[in-house]
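The other protein chains are all here in position, but one chain of the complex has been omitted.
Labels run A and B following the written order; every chain starts at residue 1.
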Amino acid sequence: MATQHSRSAARIMMAPAVFLLLVWMLVPLCMTLWFSFRNYLPLRGGDLGFAGFNNFTRFVSSSAFWPSVLTTLIIVGGVLLISIVFGVLLAILLDKPMWGQGIVRILVIAPFFVMPTVSALVWKNMFMDPVNGVLAHLWRFFGADPLVWLQDASVFSIILIVSWQWLPFATLILLTAIQSLDSEQLEAAEIDGATPLARFFFISLPHLSRAITIVVLIQTIFVLAVFAEIFVTTGGAFGTRTLTYLIYQRVLESQNIGLGSAGGVYAIILANIVAIFLMRIVGKNLDN
Amino acid sequence: MSYTSRFSGGLFGRLSCSASALTLLMTSTGFADSHAQTITIATVNNGDMIRMQGYTDQFTEETGISVEWVTLEENVLRQRVTTDITTNGGQFDIMTIGMYETPIWGAAGWLVPLDGLSEEYNVDDILPAMRGGLSHDGTLYAAPFYGESSMIMYRTDLMEAAGLEMPDAPTWEFIREAAAAMTDRDNDVNGICLRGKAGWGEGGALITAMSNSFGARWFDMDWNAQFDTQPWRDTLTFFNDMMQESGPAGFATNGFNENLSMFQQGLCGMWIDATVAASFVTNEDSTVADSVGFALAPDNGLGRRSNWLWAWALAIPAGTQQQDAAMQFIEWATGTGYIDMVAENEGWANVPPGARISLYENPNYQEVPFAQMTLDSILSADPNNSTVEPTPYVGVQFAAIPEFAGIATEVSQEFSAYYAGQQSVDEALENAQAITNEAMEAAGYR
Partner (left out) sequence: MARAVTSQRKALNTVVAWSIGLLIFFPILWTILTSFKSEAEAIANPPVFMFFDWTLENYSVVLERSNYMRFLTNSVIIAGGSTLLGVLIAVPAAWSMAFVPSRRTKDILLWMLSTKMLPAVGVLYPIYLLCIRLGVLDNRAALVVILMLINLPIIVWMLYTYFREIPGEILEAARMDGATLKDEILYVLTPMAIPGIASTLLLNFILAWNEAFWTLNLTSVDAAPLTAFIASYSSPEGLFFAKLSAASTMAIAPILILGWFSQKQLVRGLTFGAVK
């Protein structure tokens, strides 16, 4: 169908984007790789020479490494779970006839517009603070001892904050998908005597699978890189240190660029494992 | 080292020459000099610095130099200025740094030595403890804007109700007993509030300063971590037991700010923290302003108290091209003239404390209730001799080596996990030991 002419035109049109991203990927990647083999300590005089695989072995053998990988996966998984389960429920709810639908929709989307730093600050200081936080007051109102969120439920708190920002995004996409669902199909199923639950599992959910895939893909990319939410709230304490945060500690707090860069290489590998895993699922879903 | 001398001797001499020539040229031709004469200052968003920003116009009026402020929260500021100084990024003409960074950066040749300060500035008026902590090899690299130690702030009314009297220099045993006596869980009064929050400048600073009074140290003379020693174990268990008895719930997440707002709300009987907090707990935001007393930080009879020493200071990065203007600003902001100006406009309680001898000799300032105790606290801290046993490092609540911030933040995270009941004291200390030795090995000390 496509002529030779349009093929070459297509290639030319694709070139700028591909070239730019290639540069944007390769330059930092090469520099990271380079630094990861160097003994680079800015506060000790800079580049102190070739380090072999020292940085790589040191980064992995550190007791903080595997827990940080686990934390990363838990946070990504938790946020995905919350935003998809509640996203689907919310989307179905918001699709129903009601008064003031537009306003409710706005209320639900709003958190997506809030800067991660701001939302982390607000949650930490005004909600999760065990003395003056709104949640503490709520707990006390019901006669319970306020929960020290960022200590006793630290990972959950981070998941909560990040989910609060990304649930609206999931809801939006899922809502768009639900609106395109053929209502006649649902009505027909209802007449045939299908229970609401059956209708949901056999008609709505399959219809949403593609949208869910999109949500999983995009949110994984963004949540893997979550940083501000941890930096502001726990600073990595109480088991909330993700791989990204561990790299931050090595690079900026310990000022060991070589070690941090080796961590960066591992993070790229982890991200790609997750990506391949995702693509397996997503790729299939995107094709049809 | 050669890097510094090359820059400060050669390039900087020439630069400042050409800069002044340029200024002359610009003024003589009537060219707007606003661009050449703007300095950029990175600073922390603490109250005293915010106040300084408010007086910038005054400085511009006096000197014709405009100032751009980059005001950042402490952690972000550290990250920002460290990146810039280590890469010679040249983004700032003045950086606000602390007693931890100054000697390290000075030694690396990244800061302009402040040996050309004017006579009028009277560098000898700077408190020796501050001057010493902001110098490397006897050369001053940053001028203190304000200095602090730590001390006990306590509620005189609660102390009286408990039938106790606070000595001027109490022991930890007394503090623990007093805390237990003042605690009133039904009325939400916690006998004592202390920092447990992870971070080398938060809970890390408190526990390190406290460990000094228990005879602990971070490193022995061969840079071996000392967390496997009894004094550290004693420090941690004492701290945790006392806080569990008489501290607020969730103290493991409390830092300076959390404790401050609790104290201001009347939820704390005692609080051991920065001396600058004294002006916050006695100002109009505080519900307990009328009943606050002060005492030296406690000791354990081993000859070392548990107070720290810190200064927020202004330094000039060696990459700047506006060294003269920056120097002028430093003289203006950290000189006695600035103190007089603030005192005149906002009262003596609001002047930046802890930097100058003359301030504490001023009879007007002596009337400020916390002035004397602040001075006594500062004078009782000695960065060169902070531990019972000898150490290879300088610093009270830190060790002035580049690796410390990273290590201590991770170590304090282990401690916080212990306070939160997520691991035992032995696990916390073992982990701390491993983290420290690992990092010291990576840095080539061991």
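Throughout what follows, contacts are C-beta pairs under 8 Å (C-beta built on N, C-alpha and C of every residue); 3 or more make two chains touch, one makes a residue touch a chain.
Since the model is a prediction, treat every value here as computed from it, not as a measurement.
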{"item": "Selected residue (touches chain absent from view) among B:Glu165, B:Asp241, B:Asp285 or B:Glu361", "value": "B:Asp285"}
{"item": "Sole contact to the chain not displayed, among A:Ser119, A:Ser204 or A:Thr234", "value": "A:Ser119"}
{"item": "Selected residue (touches chain absent from view) among A:Leu21, A:Val60, A:Val85 or A:Ala188", "value": "A:Leu21"}
{"item": "Interface with the unshown chain - residue positions in subunit A", "value": "1-2, 6-7, 9-11, 13-14, 16-18, 20-21, 24-25, 27-29, 31-32, 35, 42, 90, 93-94, 96-119, 121-123, 125-127, 132, 134, 137, 141, 164, 167-168, 172-173, 175-177, 179-180, 210-211, 213-214, 217-218, 221, 224-225, 227-228, 232, 243-244, 247-248, 251-252, 257, 260-261, 263-265, 267-268, 271-272, 274-275, 279, 283, 286"}
{"item": "Contact footprint on subunit B, counting only the chain that is left out", "value": "40, 42, 44-47, 50, 53-54, 68, 70-74, 76, 79-80, 83, 87-92, 256-257, 260-261, 264-265, 276-277, 280, 285"}
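The rule we apply is simple: only the chains that are shown with their structure count from here on.
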{"item": "Mean-CA-position distance for subunit B and subunit A (Å)", "value": "37"}
{"item": "Residues of subunit B that touch subunit A when the two form their complex", "value": "75, 79, 82-83, 86-87, 104, 108, 197-199, 248-250, 252-253, 258, 261-262, 265, 267, 402-403, 405-407, 409-410, 412-413, 416-417, 420, 422, 431, 434-435, 438-439, 442-444"}
{"item": "Of subunit A, residues touching subunit B in the complex", "value": "41-46, 58, 62-64, 129-132, 145-146, 148, 150-152, 231, 234-239, 241, 249-250, 252-256, 259"}
